[in-house]
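The complex is shown incomplete by one protein chain, all other protein chains being positioned as in the whole.
So, chain A:
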Amino acid sequence: MSYPVEQNAKFAAYAHPERLVSTEWLAAAIDAGGLDGGKLVVVESDEDVLLYETGHIPGAVKIDWHTDLNDEVTRDYIDGEAFAALAAAKGISRDSTVVIYGDKSNWWAAYALWVFTLFGHEDVRLLDGGRDKWIAEGRAVSTETSVPAPGTYPVVERNDAPIRAFKEDVLAHFGKPLIDVRSPEEYTGQRTHMPAYPEEGALRGGHIPTAASIPWARAAAEDGTYRDRGELEALYLGEAGLKEGDDVVAYCRIGERSSHTWFALKYLLGFETVRNYDGSWTEWGNAVRVPIAKGTERGTVPASR
């Protein structure tokens, strides 16, 4: 049985309040012994591969987005067998409540949560505000690497279709809304990578034609928590022009920032069909015979060939 859902006014306004927990809630759940027996498992997932080692939520395990969740040979996510082994090693069972948090307002945490969702893990939640908020509040941290008792995890094959879009899906999606969550400079084509980030080898700068530009960070408040429902609606329904029931695809550069937006659209605003295009700009920007748009205008649906 999964852990009780946090009740508070901010979360209650969201479509799926059961997908978020606050730092207060998590601290209380840990104090109450929630981590004993693997009913509740806390996972840290950061951009910086060493950050967990400098101090983490006591009892939290580390999952690295790159070394743990990717299969470099197939250039894909790990398969069901590898995921089962990873989860079990981290003390996660199929019925565990998993709370994920991380640096940078939870980019990588949201990305890990999205991968857990590819495997249909039922109860996986984000810590609202992530690592920075926990630390800013002066809550307990530990440098001791957690060695949990192994969990029991069945081999479940990934089900990509509901929440993952491939390039072909995006080409077939034209006419329906796309959200580009990268920086304005990446969207217009001025640059092909994030300001202050390494060049990752996209040959062209610009965006997928018709995509609305809503940089991911606009969904986050100063303290890294998600903005409240009203603010998110102003952003995605107002500015981006999404309508209830829309089928939406979000993308960024490699699929991590768009996981943050995917979470907001899917669980906070309740869009049923939202897919993350993880190939994102590193694939689209380089793909042969795939059109782009440059500049601040969204552009028009490309004529089909």
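Here, a contact is a pair of C-beta atoms (placed from the backbone, for glycine too) under 8 Å apart; a residue touches a chain by one contact, two chains touch by 3 or more; residues count from 1.
By definition in this document, contacts and distances are computed from a predicted model.
The subunit not displayed here is recorded in UniProt as "Cysteine desulfuration protein SufE", chosen from "Sulfite:cytochrome C oxidoreductase subunit b", "Cysteine desulfuration protein SufE", "ABC transporter permease" or "CoA transferase subunit A". Checked against the full complex, the candidates A:E44, A:D103, A:D123 or A:D278 give a single residue touching the omitted chain, namely A:D103.
Within the entire complex, the positions of chain A that touch the omitted partner chain are 47-51, 53-54, 66-67, 103, 195-200.
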